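Everything on this sheet refers to the single structure shown next.
Some chains have been omitted; the remaining ones sit where they do in the full complex.
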């Protein structure tokens, strides 16, 4: 029974920042972070801070030329000084890491899943997610903010934002010392046996990436992580909506 | 009830290759595909053919120098002619695609999750997965074969293969026209609303990547895909074991 | 006579943001922007915002190995959404632009000119200047902030900061419609006939880059631009010192 497990969890572990196991960090979104551009926001999950910005591009990628479909794509980066150790600047190294590629693809797919691309007026929306400060959960914060930036850009194309069918929010969870935790920060993530990123719409799931790098996990564990993620869904959507004024 | 659902499924859809919705393609593994090298196999899931080969490297990556840990990493590639459309050769383009990076990281993480790296004698095992022919599920076939190649290389380091704690097999599933299908091929994958890759150990789950690019999905749908994957687990492990003679 | 010219200038031109021709934008520096790392600040010149962060690296570059000299180097980047038009992400393009290289070299040289490298304990200090928002003068804002970040890192090496001999501040000036202007913003810069970047120490000049891309300029014009820059020097140094608490 879920309730018992939750109680048990409360007993066995205290989070460094005194959060409950099922408590989000302080999450905030400031829409229109830039006065210029087609849509932007600043999003924070605790000490993880991301600037998301959307640009409407009149050119769709080559493979869509001549079709009537628009496109949505995302790029992701971290400031070299964003984390506790300096991260090599990808621009000077000459290529993006595998991790960056993986995250960019996740953000892009997630956003596309709730948009009717045929209603984008044959335009491409490019989302840039740049991590200013990193303390775990940068990809899920990026997705949560990217939705806001995309929404604002879509509004420029169609005042009714008719092409967006649903919300997109994301959060990362993990099992640390046997305890499933919501919205893990960097130090929790480093010690997690299992971590999972959940991208969710208002009522459905958009993407699950659950990974047991240290050991295989059980279906039950996955379920608990998913329950934690789902418990945060409404809060995250309402933070987005408040920021967007809808 | 699962049984009902399965029956229902059988009614609504026929797969192009006449498989049942919960039927694997013809899966085969030939161990020691190369007479040289430290471990290799040829793995096929239907028309998806992959050569996996393992190399023991005396040098661990920089970040592990001085530790007593070994390492396992994987690279992935496709022959330009492997699929129905020619795929641009990554070597001549000068970089690997985001998709390639994503897959390489998945294979690497999956293998590491069942190995005690401290027992690798401070060596690195590099696994190469090269897709000779592609018909969907190349990453899951690669993982399934990579385990065999890795096992053979580990055996060279320790005859008892004491560092490997579990098996690793993988399969991709998808929901096509509303029907959950096991081991989808390329044409099914192209039409899937939801697709999910499951990496599994003997009793647990190592990684789940479930993605609804066309639309969000439900927990129930994810469960059905996971049930399909689990139903193939034993078969895949026994094909590996037969190939390895264990 | 300078005074006359200044009067004349006031007559002929009004700046868009109502500043006087010899007036800085709002300049502010927040030291220790990050709680982690070896030294950082947030610096703004009006709508130009830069995060500067310093990292102490125990390895000097190859050409200094075996010498007793430390080193100081800087990298520079802009968020793709920082300016009014999206700037292509250099990391995904695979190389830094010529402009980026030019700026990185300028920042690095400027900082090194006031530091006794032999007192750096054979360490390298890497400064990252990342432009979060761009409205002209990003390189001079970066230098002004980079000094603060470097100072904090030097303090970690030597509490007395004995290796730093002088301050480093910078400002860009330009001649727009015949009028020399201090601290030009992006729209002024775009219309400038001549623009010049001045890097200054407390009493001397560290670097002058004056450029007349639209037309050659006179010595007298250069002098007026330099006078403007010099008039801002004290203010900039005191903003740095306040931020550093010295």
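A, B and C are the chain letters, set down in written order, and residue numbers restart from 1 in every chain.
Keep in mind that, in the parts below, a contact is a pair of C-beta atoms (placed from the backbone, for glycine too) under 8 Å apart; a residue touches a chain by one contact, two chains touch by 3 or more.
Bear in mind that the values here come from a model prediction, so they are computed numbers and not experimental data.
Of the identical chains making up the complex in this file, 3 are positioned in the shown model, whereas the full set numbers 6.
Just so we're on the same page, only the chains that are shown with their structure count from here on.
Chain-to-chain contact here is organised linearly: an open path runs through the chains from one end to the other.
When every chain is reduced to the mean of its C-alpha atoms, the one closest to the centre of the whole protein set is A. Note on chain placement: the centre of chain A and the centre of chain C lie 34 Å apart, centres being C-alpha means.
Each chain gets one centre point, the mean of its Cα atoms, and the points for chain A and chain B are 26 Å apart.
If you average the Cα atoms of chain B and of chain C, the two centres end up 51 Å apart. The set of chain A residues that touch two or more partner chains comprises 95.
Of all residues in chain A, those touching chain C in their complex are 34, 36-37, 40, 51, 53, 55, 57, 75, 77, 79-81, 83-84, 86, 89-92, 94-96, 100, 126, 128, 130, 132-133. Listed in rising order, the residues of chain A touching chain B in the complex are 95, 97-99, 101-102, 104-105, 109, 112-114, 166, 196, 200-201, 203-219, 222, 226.
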